[in-house]
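Only a single protein chain was left out; the remaining protein chains are all shown in position.
The letters A and B name the chains in turn, as written, and every chain counts its residues from 1.
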Amino acid sequence: MVLETTAFAVSYGKIEALKGVSIAVGDKEAVAVIGANGAGKSSLLLGLAGIVESRGAAVYRGRDLGVLPSHGRVKDGLVLCPEGRHVFPELPVEENLRLGAYRRGRARQGLEKAYELFPRLAERRRQAAGYLSGGEQQMLAIGRALMAEPELLMLDEPSLGLAPVLVDQVFEALGRLRATGMAMLLVEQNAVKALGFADRAYILETGRVVMEGRARELLNDGRVRSAYLGI
Amino acid sequence: MLVKLLQSIIFGLPQGALYGLMGFGLSLVFGTAGVMNFAHGNAGMVGVFVGWTVLVLTKSLPAGIVAGLAAGAVLGAFMDRVLMKRVRGLSHGSMLIITLGVLMILDGLALIVWGTEPLLFPDLFSGLPILWTLPPALNPSGMPLIIPGNDLRTFLAALGSALLLAAFFRWSKPGLAARARAQDEVGAKAVGINVAASDTLAWSVGVASAVLAGFLIAPKTTVAPTMLVNLQLYGFTAAVFGGFSSMMGAVIGGLALGVIEKLVVLGLDEAFMAGGVAGVNAVDFQLSVVLIIIIVTLAARPTGLFASKFKGKV
Partner (left out) sequence: MRGTLRYMAVTAAVGILAGAVFSGQSFILVILSQIVVFSIAALGLNLLTGMAGQVSIGNAAFMSIGAYASVVLATRLGVPVPLAAVLGGLAAAVFGFLIGLPALRMKGFYLAIATMAFGVVVEQLIAVIPALGAHDGIRNIPSFLPGELWTYLFNLAFYLVLLWAARRVAESPVGLRWRMVRDGETPARSFGVDTARAKLSAFTLSAFYGGVAGSLYAHTVGYIRSADFGLGRSLDLLAMIMIGGLGSYQGGLAGAVIIVGLRFFFSRGFGPWLSVIIGGLLVAFTLFFPRGIAWGATLNWHKRLQVPYLWLLRKIRRRRTSMDGSSVVVSGKNMFYREAGEGRPVVLVHGNTGSCLWWRDAMDLPGWRTVAPDLPNFGRSDALDVADIDAYADSLAAFIDVLGLKRPVVVGHSLGGAVVMSLAARKPELAAGIVLVDSASPSGLKTPEEHYPVIELYRTSRDLMRKALSGVAPTLKDERLLDNLADDAMLMAPHAYAGNARALERFDYAGRAGAFTGPVLVLWGRKDVIVTEAMARETAAAYKNAKLSIWDDAGHSPMVENAERFRKELLDFLAGI
């Protein structure tokens, strides 16, 4: 197991966004978390990355995450590519990527890989990230996360706000990463894409896991199809 | 006339470098941690008092300066870790009011500990003034330009340290982290930047830079609780010019401000003389003019002259 949580919960003040979920991500496994807006998907990833406070247990590669600050988690290879990209708008593309390797200290190889994965970024390496299009920013965010050499890459809504052709491009790139054996935890509103991509999936509803199983089976499940896939 | 103009510029630049240093510290803390520190000047003042005390005790100027800078760094870290951490996420009003409270507390503490008598501080630099006479073609009166020796060195020290610090934050790894954190906090956390440490670094360096400005101006103002109050206002103006998120901009803004200020005084002097106004001194208007410049600048560009294109951090 790369990651395992038990009764993992996130609250904002009095509002409980995530009410104690238990999920697991195995070696080389791609796990999707789907659910409606406000189901607690982003809170799960933000809590795991240590960006918001959480309760309950989360064990990452045998280490209790409870005591580890967010920068420590990145160092250990638990890396989040946050929703809404959160690139550094005034810094050039290349400097954004270099910052991804902030905890690694070595950037050259990573840069090559990132540019290979997203040739578009190489073309615009000197441009300030704020000038990139939404799709390019998403590529940059993923590239930046890769620079940290993740062992478990957490992706929050990588398809949000992108044109369908760009969504395909992003997922195609993710597929290539997956082929390298990188474990992934993918949060998506685009349930069809996510279930088509992942090995296993969890369905979140108002802060709780209501279903889990093999992605393929969920994709064919009647209830899931009507509630989340709109089929 | 040319001589008067040049002389004003020569007197203005060292002042401007101090304004720039002050503006640098304010921009650093605001740009990184998102707090406009109204206690910046007073925190620097306390550092200068500590430095003065160590100087008196040890009779060593370097020891005093190091102690003062260290005290400033500690005070900055304290304000960040103890006070500001509690209000993160609260309104800007809350942060603002806390720094105003700290301003008052530091003012009172300085009076309690060191009293109201102004204390003398030695010139950090000495040296004979440099006289420079322009060729007669340009200067029919034959009046020489005066470049005071210690002013020149103050100018170099203030500008040099401000530029060095700005360069540090531009190119070093912790500096890059601080700038990344300023631009996007979630992004910074996602790449593993220790945001809390970045903030503390900014606060420490910021307040220490105010102490440095204090040391440089202390020989003129003496060491007193109000010594940096006006300098802070100039620092704000410099930072407003620089757009508050660009540290280099604040330094350049400060230099411009120093020169503008002297030119305004020169202009007012001439105007008063021409208009036959007696009993008023142009120097009395210098701060007001600067402050009106702030208000006008803010009204024209509400987030500063060179504000970031990508966001309005308020």
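The rule is simple: a residue touches a chain if its C-beta (ideal position, glycine included) is under 8 Å from a C-beta of that chain, and two chains touch if they have at least 3 such contacts.
For clarity, every value in this text was computed on a predicted model and none was experimentally measured.
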{"item": "Displayed partners of the chain not shown (whole complex)", "value": "B"}
{"item": "Residue, one of B:Ser94, B:Ser161 or B:Thr221, that touches the chain absent here", "value": "B:Ser94"}
{"item": "Touch criterion as defined above, residue of B:Val3, B:Val74 or B:Leu109 at the omitted chain", "value": "B:Leu109"}
{"item": "Omitted-chain contact residue, chosen from B:Phe30, B:Phe121, B:Phe169 or B:Trp203", "value": "B:Phe30"}
{"item": "Those residues of chain B which, in the complete complex, touch the missing chain", "value": "30, 36, 38, 83, 86-87, 90, 92-94, 96-98, 100-112, 229, 233, 236, 240, 279-281, 284-285, 287-288, 291-292, 294-296, 298-299, 302-304, 314"}
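We take it that only the chains that are shown with their structure count from here on.
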{"item": "Chain A and chain B: spacing of chain centres that average the CA atoms, whole Å", "value": "44"}
{"item": "Of chain B, residues touching chain A in the complex", "value": "173, 176-177, 179-180, 183-184, 186-195, 308-311"}
{"item": "Parts of chain A lying in touch with chain B, wherever the complex brings them together", "value": "49-51, 69-71, 73-75, 79-82, 84-91, 95, 99-100, 102-103, 128, 130, 144-145, 147-148"}
